[in-house]
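The complex appears here without one of its protein chains, the remainder shown in place.
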Amino acid sequence: MPALQEEKPIANPQDGAAPVVLRIDGVTKRFGPLVANDAISFDLRRGDVIALLGENGAGKTTLMNILFGHYVADEGSVEAFGSSLPPGDPRAALDAGIGMVHQHFTLADNMSVLENIALGTQSFWKARFDRAGARRRIAELSGAFGLAVDPEAMVASLSVGERQRVEILKALYRDAKVLILDEPTAVLTPSETDALFHTLKLLVGQGLAIIFISHKLNEVMAVSDRVLVLRSGKLAGERVTAETTRHQLAELMVGQEVTPPPVPPVVTGPSLLVMEKVSTARRANATPLDNITLSLHSGEITGLAGVSGNGQAALAGLLSGTETPLSGSFTVQGNQVGKNWSPAEALAGGIARIPEDRHAVGTIGDMSVTENVIAERYRTERFSRAGFLDWAAARKFAEEIIADYDVKCPSPEARIRLLSGGNMQKLILGRALDPEPVIILANQPTRGLDVGAVGYVHGKLLEARARGAAILLISEDLEEILALADRVVVISKGHLSTPSARGQRSVRELGELMAGHGEEGRAA
Amino acid sequence: MDIVEILFTASFWVAAIRIASPLIFATMGELICERAGVLNLGIEGIMTAGAFAGWFTVYAGGDLWTGVAVAALAGAMFGLLHATLTVPLGLSQHVVGIGVTLLATSLTYFTYRLALPEVTSPPKIEAFQPLPIPVLSEIPVVGEALFAQTPLTYLAFVTVALVFWVLYRTPLGLAVRAAGENPSAVEAQGISVNAIRIGAVMAGSALMAIGGAFLTMSAFNSFFFGMINGRGWICIALVVFGSWRPGKALLGAILFAAFDAYQVRLQQITGGVVPYQIFLMMPYALSILALILVARRATYPKALMIPYQKGER
Partner (left out) sequence: MRLEAKPSPSLVVTLVYPVGAVVATLVITSLLVLVAGASPFSVFYLVAKGAAGSQFALLETLTRSTPLIFTGLAVAVAFRARLWNIGAEAQLYVGGIVTVVLGTGALPLPSVLLIPIIMAVAMAGGALMLLGPAVLKTRFGVDEVVTTLLVNFIVLLFVSMLLEGPLKDPMGLGWPQSSKVIAEAQLPRIIQGKRLHYGFVIAIVSAVIVWVIMKKTALGYEMRAVGHNPQAAGFAGIPVNRVLMKTALLSGGLAALAGFSEVSGLKGNLTLDLSPGYGYSGIVVAMLAMLNPAGVVVSAIFVAGIFVGADAMSRAAQVPSYIADVMVATALLTMVVAILMTRFRIRWK
């Protein structure tokens, strides 16, 4: 459409006058029986900010991976600036001016910012890497878009916010005209998020088009011109942001009225797990805990809110038995935790653990469902005698869990790797909750699950609460914590805030705490 | 001779540098592979194949440098086999590496027997001769040790400089180092991780093969069975010891070779009081010791031994 190609610096995307920079036409992608993307079509215009909204597992990331050439679509095509993109070729996508900021950063820690940005931009046949030229260009770009970062710094030493700036610079360095951001705020504090939004405005002002992938409604409302809602791989609807409401979008996203689970009041019982002034050792890539105090009570869900990477891993490790306290006092049901604290000890102490990463930590992918469900209890009398395993009992147990927890799987002998995320999580839930534990650690229990599975997991946690379990719910999703937790604690840089009862602090106040502001000197 | 005096003799250092040369080639080769994220346990077999290929080319009437080229090519081919199985197919680098070593070794022995069915004592070739560099080689001790060696030894040192330059000063080197640290960083910039890794393993294997060829073309002048004798495994230890840096690995190889040259002389001095096997064990024991010493603070390339699948993070 040559007629539309004329320069229009400040075009109103809604009037259809700005040129189309990207056209997705009937893209379908299947993984085995699962249809991850079902005939998705849309246009992106110059200066346009489209939000791609959807639940986890709705197909957003798959679509972007097709766009960027990581996956090849089974049907459909992608057109950039009027010419079609060859499928499965990230290089072609980059050359066409598509830049992507992945959810998990794609940076090499052993190299400097400059090296990461310029990687792959100079010919491999060159005998010398042009460092000075790269430095000049990075300085220009970071000046123009307010993306301050030291080009000589090693990436390993950068904060999360800085890393994201490097990712954006990487795209700009390659003259990206279309910028795709996949869940860019998941790892940012509220103030870093504000800075990101400011940068995005500058970029749009320069004529870039942006696809902003998120499942957070308030961000989508704040940043986009148009919203595309994905649901179970299909395009469920398209709305102009200014003409829609959060409520409408939420309905489109989940396909029904969203009602938070009813949380009946429960009488809070005694403390079952108490940490006083606990610190943990410093480790690579993880914030240690610094002098924290926390107690979990029977019949109460304690929600731990915070931006990822602020010490959640260390706290979860303490409860799981994979981390030992460096100092302070840590008691489980009145027993002091000692030097030989281990996962086996944690289990013996009545702690059930739902780990954050169900693929790498929660399950052994190449072992069967049966072998996985007995992993925490194979040495008990129920499953073994004199060192010999009772496979009949194990299989019976697996069948019980499959039935009780509504797991869809071909047979107890199937490799657990073949199960969907939701079914895998139900099995882990079954394994953890079957012995009726008194303490439960639920670390990101619903991440990546579809709406049905999320509701199921929440229901099970509330059931456990009703029978008097003390639950620690760690989540990066503030909405999940607000819906379930009787008490909210915020973690930031290894410190814990004082707890607040349900509804006591506003979302804004919690956000401030997550960013590490406020409560100076009061932190317990 | 006194056991300390040895250290100040030119002949000792000449021997040390000569012993170091094949190790330098093979260590650089392994370093390239590992920097790209692939542990290449085919090294021992690839060195065997290289030793034979280089020697046999010359034995069959080829030029010495043609022999080196043929050895490198043979190494690159085994590297291609290794990389095909471990990179796109993502098979266990341990098992495939051992398999490549077994295959390269047995293929070499098979070919040797096929080509020379009746030979009992291995034939010698006209090998590389020392090529003293004017002026420099006249510097006492240091000059003799470094500048009165064969051309292949000079090539070993040039290789270290080249590997350093490529890894740290060229756009290609950036991609190799990134592939061993975080392959998704490479993929995201439109570069094929598989291509980088396969290329690195092939180039590295070629260097290993030249290391093997050094033994037949610049040291023993003939090929015999079992001649690599664990040198490949020692080079793997040297890469760890050198923290995956060419300069440090070079230093490690020379230190190691000096120790090896020293134990041979010590063996002569002690003259039968201590069993000679004790001395022969030392290089292997030393390698294990070196691994233990550096293991705790070793910073492995983060993606070493982890296969990469496109679009998976």
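We just call them A and B in the order they show up, numbering each chain from 1.
By definition in this document, a contact is a pair of C-beta atoms (placed from the backbone, for glycine too) under 8 Å apart; a residue touches a chain by one contact, two chains touch by 3 or more.
All values reported here derive from a predicted model rather than from experimental measurement.
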Name every shown chain in contact with the chain that has been left out of the document.
A, B
Looking at A:Gly54, A:Gly362 or A:Gly468, which makes contact with the chain not pictured?
A:Gly362
For the chain left off this view, which of A:Gly88, A:Gly269 or A:Gly328 is in contact with it?
A:Gly88
Candidate in contact with the missing chain, chosen from B:Ala15, B:Val58 or B:Val100:
B:Val100
Contact with the hidden chain, among A:Thr199, A:Thr293, A:Gln333 or A:Ser384, goes to A:Ser384
Logged for chain B, residues touching the omitted partner chain are 41, 81, 85, 88-92, 94-100, 102-103, 105-107, 109-110, 113-114, 117, 229-230, 233-234, 236-237, 240, 275, 277-278, 280-281, 284-285, 287-288, 291-292, 295-296, 298, 309-311
In chain A, positions touching the absent partner
31-32, 72, 87-88, 320-322, 342-344, 346-347, 353, 355, 360-367, 371, 375-376, 378-379, 384, 387-389, 391, 410, 413-415, 417-418
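We adopt the following convention: only the chains that are shown with their structure count from here on.
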Centre-of-Cα separation between chain B and chain A, whole angstrom
44
Residues on chain A engaged by chain B in the complex (per definition of touch)
65, 70-71, 90-95, 100, 102, 104, 106-111, 115-116, 118-124, 126-129, 170
So in the complex, the part of chain B that touches chain A is made up of which residues?
169-175, 177-178, 181-182, 184-191, 301-302, 310-311, 313
